[in-house]
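Below is one structure, written out as structure tokens; the observations come after it.
As you look at this complex, bear in mind that one protein chain is not there, while each of the others sits in place.
Our next item is chain A:
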Amino acid sequence: MARYTPPQQSKAGQIFDIAVVVVAIFVALWLPLKLGLAGAAKSIDPLDAKTWDALGQNATMASVWEKLGYTPETAHDIIQNRFHYIIDWPTLIIMAIVLVAYFVFLFRASDKEYREVINEKFDDK
């Protein structure tokens, strides 16, 4: 197999490639933050009676909260801020498809490239 000689990349080309990667990184990481997509679904289940007892805290728990500087009123939003685990099937299916498609592409395209590497490496010997 003929040895592959890659083209030389110009300085401008290198700078352009670096810019592409930086922009991609920021879009991937920053966009979910900007769009408010990052973060779990928690919401406060409010209680009318704000007492340690109503908040489900026994005497030991209440003493720890107080040691940490909390009252039943200030601890209410922490204790009652709960996850509501609901399986959103369409999102779950989309996530599974995206993940599987990504890994399938990754392994198939990698294998194609790998065969070129192996052919060139071992045909040289």
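Note that contacts are C-beta pairs under 8 Å (C-beta built on N, C-alpha and C of every residue); 3 or more make two chains touch, one makes a residue touch a chain; residues count from 1.
Keep in mind that, in the parts below, contacts and distances are computed from a predicted model.
Not shown: a single chain whose UniProt protein name, out of "Amino acid permease", "TonB-dependent receptor", "Insulinase family protein" or "Anti-sigma factor antagonist", is "Amino acid permease". Although one chain is not displayed, its contacts with chain A can still be listed: residues 3-7, 9, 13-15, 17-18, 20-22, 24-33, 37-41, 56-61, 64-65, 67-68, 75, 78-79, 81-83, 85, 87-88, 91-92, 94-95, 98-99, 101-103, 105-107, 109-122, 124.
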